[in-house]
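The other protein chains are all here in position, but one chain of the complex has been omitted.
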Amino acid sequence: MPTDRPASDQLGARLRITGLTKRFRGADAPAVDGVGLDIAPGEFMTFLGPSGSGKTTTLNMIAGLEAVTSGTITMDDKDIAALPAYKRDLGMVFQQYALFPHMTAAKNIAFPLRQRRMARQEIAAKVAEALRLVRLDGLAERLPAQLSGGQQQRVALARAIVFGPRALLMDEPLGALDKKLREELQVEIGRLHRELGATVVFVTHDQEEALALSDRIAIFNHGRIEQVGTAEDLYERPVSRFVATFVGDSNIFDGTLSGDTLTGDGFTLRVPRTGTPGGPAALVVRPERLRIADAPAPDGNALSGTVTDVVYQGAYRRILLEFDGGVPGTVREPVGAADQVRPGDRVHAAWDADAGALVADASHGGHGAAPESATARDDTGGAAMMDGAADAAR
Amino acid sequence: MTALKKLPLRVFGVLVALWLVVPTLVVIPLSFTDRNSFSFPPPGWSLTYYRRFFTDPQWFGALLNSVQLALMVTVVATVLGVAASFALVRSRFAGRGLVNGALMAPMMVPGIIVAIAVYTAFLGWHLVGTVQGYVLAHTILALPFVIVSVTAALRTFDRRLEQAAANLGAGPWATFRQVTLPILLPGIASGAVFAFVTSFDEVVVSLFIQSPSLQTLPVKMFTSVTNEIDPTIGAASSLIVVFTTLLVLIPQLVRRSNAN
Partner (left out) sequence: MTALSTHAGTGPPAAPPAADGRAARRPRTGRRIALLVIPATVFVALAFLVPMVRLGWLSVTSPAPGLGNYAKIFSDGISLPIMGRTLRMAVTVTVVTLLCGYPYAYLMTVVSARWRAVLLAIVLMPFWTSLMARNFAWVVLFQDNGPLHSALRVIGLGSVHPLGTATGVTIAMAQVMLPFMVLPLYSNLKGIDRRLMPAALSLGARPIVAFGRVYLPLSLPGMAAGTTMVLILSLGFYITPALVGSPQQSMIAQLIASKVQQVLDFGGGGALSFALLVVAVVLLALVGRVARPTTMIAGSGES
């Protein structure tokens, strides 16, 4: 920013939460269960997870909108867990915007400044600048009801950043918009993040959105964080079955690990060498790591199975298999790369021994969020994003 | 064909509408009669009874009493009703259903029962014929309307707006004044209008707790129909119809012109 915005200096606090727990009265399980996280200044951190996984509750506790049952929240090493929301100086963009319906766009944006008893001219200048920043000049005097969904979202964004908050919290801010607008605003949010250098905590259940925006992603499940990492971390090195199935497609083979072999129902696989002790484990292999072959490959792994379906998806096709023994599988191949296979064909699927990731089997069947259905999800956009992540990883 | 099939329904609807509206309006032309009766059609026209309404201390005094009482009741019932609505919608406490039922009961119990219960109690408390008595009695009759209207507004109120205000730095009082209250205002205003009309229009309880020195307009009208035949009531009736219609219509018209 060319002007001397104090905002750009103040945004970018370090947020650290430890042992954060929220127990709602009457609920059996805590909604948030001992969550700990360190968010660096200027980092774009996304909370990703299914509905009811505790991500919004965690965000609300950071914002001060939900009382903390136990745990700490610090901002730049100052404990803020006991501060009321209106003293925390955190900008928040709400689901469905929560714009004040009786105030114009300009009045909405001026609201936090008025609370801070700023001089009238200063307010006017800051509001004008914020409107310019979100490209809404000229719509200042419209009421929220007279604005489109995307414009309302921009007003909400401007209102959350205009007062120079220490960090920006966003709760599914794009959930109510259609796909095209959502993508447009993703770009916008990314731009604002870069320009302002803000620390952003972004809640979504849309993996595509998470991957497009985030520096790091925290995967929430059942009130806990399953894994925190970059998109590549999550895709290439999932630590749990849940992460493997929630982010992208995967082939999962359950078996018993001993040394570097995994023995399952009708197969023995070579797995990457890790320090993992033996016992029940699962091997996760991403679909693009698999190749269709006519015969077992000499090195690496190969399993025989029957093609159940072939789905064309533009640049690649997905070949759905049922391995002998009943395990379902997915192979992704560039179109035109190999011989055409048809449903019913007997084939081999092969992959390198170091192409997969081992996850502890502890989560097998234990998570109620139906991770298997995440695999079957027809989320082509997300799959395409993961392609990019996978390419980058190679 | 469908239009034809709906024709009897439409005719019936128009008849019912006429039944609802016309009798009340018939009084207006009759009030300009120059005779000492309501013979129809009026043989001649004059403003005699309007003049009398505004000059006769009995009629005009009753009007002033009614307006003053209704204004006091509006203020009291609206304040109490808004406060009670917040408690009823936003907190859970033991006996909440019971309290809600008690607040609504004066609307559900037949008016005559409320009237004699209030009358016998007020006789003992020396509240008959007093301003305090009227305000107390009319307030409990007006409260249900305020509570119905304000709780409805509160239930549809999006509480995230208050969270947003807090997040943006507004303390509890600032949030209430700048966000909650303005958004609830239409509901509160309609409750207040109902409270005014309820008090202004109340006859049954007022008939019992009246005194010769403190009489409301509806009571004056009632006695003028039953006791003497004073055509001034035609003027009074017409004025009330026009006045209350304006009172109800003005907010609607204002809202419409604001929307444009």
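Annotations
Chains here go by letter, A and B, matching the order in which they are written, and residues are numbered from 1 within each.
Here is the rule we go by: a residue touches a chain if its C-beta (ideal position, glycine included) is under 8 Å from a C-beta of that chain, and two chains touch if they have at least 3 such contacts.
Computed from a predicted structure; not experimentally measured.
Contact with the chain that does not appear here is found for just one residue of B:L47, B:I116 or B:V131, B:I116. Within the complete assembly, residues 6, 9-10, 12-13, 16-17, 19-21, 23-24, 26-27, 30, 37-41, 76, 79-81, 83-84, 86-88, 90-93, 96, 99, 102-103, 105-106, 108-122, 124, 136-137, 139-140, 143, 145, 147-149, 152, 159-160, 162, 166, 171-172, 175-176, 190-191, 194, 197, 200-201, 203-204, 207-208, 217-218, 221-222, 225-226, 233-234, 236-238, 240-241, 244-245, 247-248 of subunit B touch the chain that is not shown.
Here is the rule we use: only the chains that are shown with their structure count from here on.
Computed centre separation for the pair subunit A/subunit B is 56 angstrom, with centres defined by C-alpha atoms. Taken in their complex, subunit B has these residues touching subunit A: 158, 160-161, 163-171, 174-175, 178-179, 182-183.
For subunit A in complex with subunit B, the residues that touch the partner chain are 63-65, 84-92, 94-96, 98-102, 111-112, 115-116, 159-160, 163.
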